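Below is one structure; the comments refer to it alone.
What you see is the complex with one protein chain gone and the rest in place.
This part shows subunit A:
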Amino acid sequence: MVLIILSISLGSVNISIAEIAKILLGSPTENTANYNILFSYRLPKTLTSVFAGAALGFAGLQMQTLFRNPLAGPFVLGISSGASLGVALLVLLGVGINGALAYWGMAIASIVGSLTVLLMVVLVSVRLKDSMSLLLVGLMFGAFTSAIVGVMQYFSTAEDIQNFLFWTFGATGNLSWTELQIFIPIIIIGISLGYWQAKPLNALLMGDYYAQSMGLRIKNVRLFLVISTSILAGIVTAFCGPIAFLGIAVPHISRILFKTSNHFVLIPATLLLGACLLLVCDIIAQVPYSDLILPINAVTSLFGAPVVIWLILRRKNISKTFG
């Protein structure tokens, strides 16, 4: 909550907290400029961060439990790269990102992209029992899709490439209310789909054989988790660009903070922590009291990676707390 207020109140134009309270409570204000900044820029931005952060954290948690691998996450398994490929196909092949239809187009393109990669990863994971090889395969998929994007960039116009590059920097501030109307419901669908699998996720902690022996239909669960993750990772990547690091880090931080592997606790925890973390990164990215805005992707990695390293060092062995 505090972070939400901070995020709304900090920006290149200084608006006092009292003023914000007044505007939010609906009392008439003499300063329409402030009103506009608040409603058409800061509020959507804050909401975007909250939902995107929650979505990424949860997507990471699902991947880590499904693959029983502490390194799994939307990024490492190439899911975000898949989403990038979807968007790249759309942007670089000249369809462009204009008009209301394009938002849907981008959302669908990136979800299809991430779903394709994730399904391939799952197909491979059925053949490979060993999670290390799976990780390598995910990385290869990521490299493969990035290469395709690279080739496409080579043959694209400078303007398209610029559009695409800006997209890869990641941003939470580009969403209008109309886009949020797509963004938020889809994330809520993805989260509910995943939350519905909380009990199977707990069973998966024991390993596939045990989960099955407890009456879990493992193929269905895998499918649901894959769909939920690709919706979440896909939509966020579509609208905010590929945001690194959150997906891996948030589940670990939740496990360490809450000292549990029960998904009925971990899911709300990752949602909340993910939202908070992205808000913090977002606030840092705006560089309070200045006109600068840093790319959010750089900030999440810049400030996030040391945090994770510190946590791991303190814990000595993360695979023991994992799961």
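Here are some notes:
What we mean here is this: a contact is a pair of C-beta atoms (placed from the backbone, for glycine too) under 8 Å apart; a residue touches a chain by one contact, two chains touch by 3 or more; residues count from 1.
By definition in this document, contacts and distances are computed from a predicted model.
With the options "Formate dehydrogenase", "Phosphoribosylformylglycinamidine synthase subunit PurS", "Carbohydrate ABC transporter membrane protein 1 (CUT1 family)" or "Iron complex transport system ATP-binding protein" in hand, the undepicted chain maps to the protein name "Iron complex transport system ATP-binding protein" (source: UniProt).
Residue in contact with the omitted chain (choice from A:133, A:162, A:192 or A:260): A:260.
The chain that is not drawn here is touched, among residues A:92, A:134, A:203 or A:240, by A:203. Within subunit A, the residues in touch with the undisplayed chain are 68, 196, 198-199, 202-203, 205-207, 209-210, 212-217, 255, 259-262, 264, 319-323.
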